[in-house]
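Left out: one protein chain. Kept in place: all the others.
== chain A ==
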Amino acid sequence: MLNSKIPAGPLDQKWTDFKGHCKLVNPANKRKLEVIIVGTGLAGASAASSLGELGYKVKAFCFQDSPRRAHSIAAQGGINAAKNYQNDGDSVFRLFYDTIKGGDYRAREANVHRLAEVSANIIDQCVAQGVPFAREYGGLLSNRSFGGTQVQRTFYAAGQTGQQLLIGAYQSLERQVALGNVEMYNRHEMLDVVVIDGKARGIIVRNLVTGKLERHFGHAVLLCTGGYGNVFYLSTNAMGSNVTAAWKAHKKGAYFGNPCFTQIHPTCIPVSGDHQSKLTLMSESLRNDGRIWVPKAQGDNRKSTEIPENERDYYLERRYPAFGNLVPRDVASRAAKERCDAGYGVGSSKQAVYLDFADAIQRYGKGEVNKRNIQGATPEMITQLGKDVVKEKYGNLFDMYEKITGENPYEVPMRIYPAVHYTMGGLWVDYELMTTVPGLYALGEANFSDHGANRLGASALMQGLADGYFVVPYTIGNYLADEIRVSAIPTDHPAFVEAEREVADRINHLMNVKGKQTVESFHKRLGKIMWDKCGMARNAEGLQQAIEEIRQLKKEFWSDVRIPGEVNEMNPELDKANRVADFIELGELMCIDALNRNESCGGHFREESQTEEGEALRDDINFSYVSAWEFAGEHNWNLHKEELEFEVAKPTQRSYK
């Protein structure tokens, strides 16, 4: 049975009560306890430094050449916190409520409330570390609004918030490395969890430089390995982001929560051709000023600037007058797909819509003229002043767009299209962030997390840092307090030997296929199946086909993949093959989960479950649960349900009309 270990008592007292009553480990014992942390993005770096400070013996691993390069570095927009510095009515309760509602009532209330409670501490901690957040002239912190909420609670550092937060956590981590509390293993990839007597006791990793396998013991293992959006091949994730660590844990007994919950971000630079290797996000903040449109006529091949105003369809403003261009991500993405599928798409691929700043430029230009009291301003002058304002707000993003597309977005509208961005699903964890394998934890994007079926902007950074700085340092003690008598298990223990042998066998198997098709080509095919049939819109027939196609693909992969090079050397193609093999298996489970969930909620849109106007229709009677899948052998899973209880935030149908 699933036990989510939610503490009793009123929602806003649970965390305080937990902290007041959880078991503690005394400082002398902490030094004897070893903790393994896989992944040093925001979640892992914050956990590693905090646990190192507490006195645990920490080993941390990442596959990049430095922890500073984790995918978290790419986050642009910002991080939420219920500070209410703007005095605009924000509170812990509001942040909690917005997150539950934004997640379309598919997240656990107790976790989300805790997240909102610790959010303010995160900002304090980051500022103390020297994170240079944006400030006002008075020297105090600046906020912006984000993701359709009604308060300004997002802290940011230009368009590089993730970078600055990660550098802060990285520096704290390196300080612990220098102090000898954390041992850092760069360019190491975890390839299995070692379970002894039902508890996680270590990992098997591959040193990516030498190709050698290594065994590492830990009294507990924390997976902070990020999301799995790259199962779609194309996504806004970094190239190396993968599911391997989580997937190995899953196969060793950790249940996988809501695997099909994927966030498709509406504003990304569209695919330019078959060579496309990844997609680039254009921050959500652009929708504050840009207007989204397509031509009113199908297959209109005129240039954007030649299409007169009355022949443009501002479809978000038309369909959702109350929220217009600021509807949540899932709604905006589906609306773009609907227009393109109906033949109104733009650009050479016709898989794009316009994000147009012309009006904003004029509006800001006129504003400047008034502000500066300029008499008789010419239209050129107004346009120039407007462009200057837009540049100050979004200059970075506009430059990035121009580098990629070669088009100048100050002159012509951006072309954008939705792209896979974030995975709400992940390893199922209880209130203490422990998976169903005792001693094995999951933090950050790697867990099924606090975002339900749809994540609000600027809340992933918050969650990763909450988990690492403020949650796991308490909850892990509750487990380790009972482990103080367990001395370090030597890595020649049969369980380590066996786990290493399995990993080695699998690698040899892969190398020995010596087939004809490249790893990349399989990944692309998997991505296409997932995008077409388990992407923005899903239906039973398509999902069933997808499951068949993925099983077929798996067979083909294991009989025809070609991996060049040797095992015992740096071999990026082998690394990729290991990851793609796991993505293929995950893809199947995602489709099974999507098929099981015959309702639409958040980013999960089942065509069978929609209103007459084509909006997502949730089914609280039958689906108000977290799907937690237990691995039961090849192509086989058992579903466990964690029923969701909403004591405080009562579910309502979301409406943005």
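In this text, contacts are C-beta pairs under 8 Å (C-beta built on N, C-alpha and C of every residue); 3 or more make two chains touch, one makes a residue touch a chain; residues count from 1.
Assume contacts and distances are computed from a predicted model.
Considering only "Phenylacetate-CoA oxygenase subunit PaaI", "Cytochrome-c oxidase", "Fumarate reductase" or "Sugar ABC transporter ATP-binding protein", the record for the omitted chain gives "Fumarate reductase", by its UniProt protein name. Note on the undisplayed chain: of the listed residues A:Gln150, A:Gln276, A:Asn301 or A:Ser559, the one touching it is A:Gln276. Interface note for the absent chain: among A:Ser49, A:Ser145, A:Thr225 or A:Thr491, the touching residue is A:Ser49. When the full complex is taken into account, the listed residue touching the unshown chain is A:Ala157, out of A:Ala157, A:Val626 or A:Ala649. Interface note: of A:Asn29, A:Ser91, A:Asn186 or A:Asn596, the residue touching the hidden chain in the full complex is A:Asn186. Contact with the chain not shown here comes from a single listed residue; of A:Asp124, A:Glu311, A:Asp341 or A:Asp359, that residue is A:Asp124.
The omitted chain makes contact with chain A at the following residues, 46, 49-50, 53, 64-71, 73-74, 83, 85, 121, 123-130, 132-141, 157-158, 160, 163-164, 167, 170-172, 174-175, 177-178, 184, 186, 209, 238-240, 272-273, 275-278, 280, 400, 403-407, 469-470, 473, 516, 518, 520-521, 562, 564-565, 569-570, 572-573.
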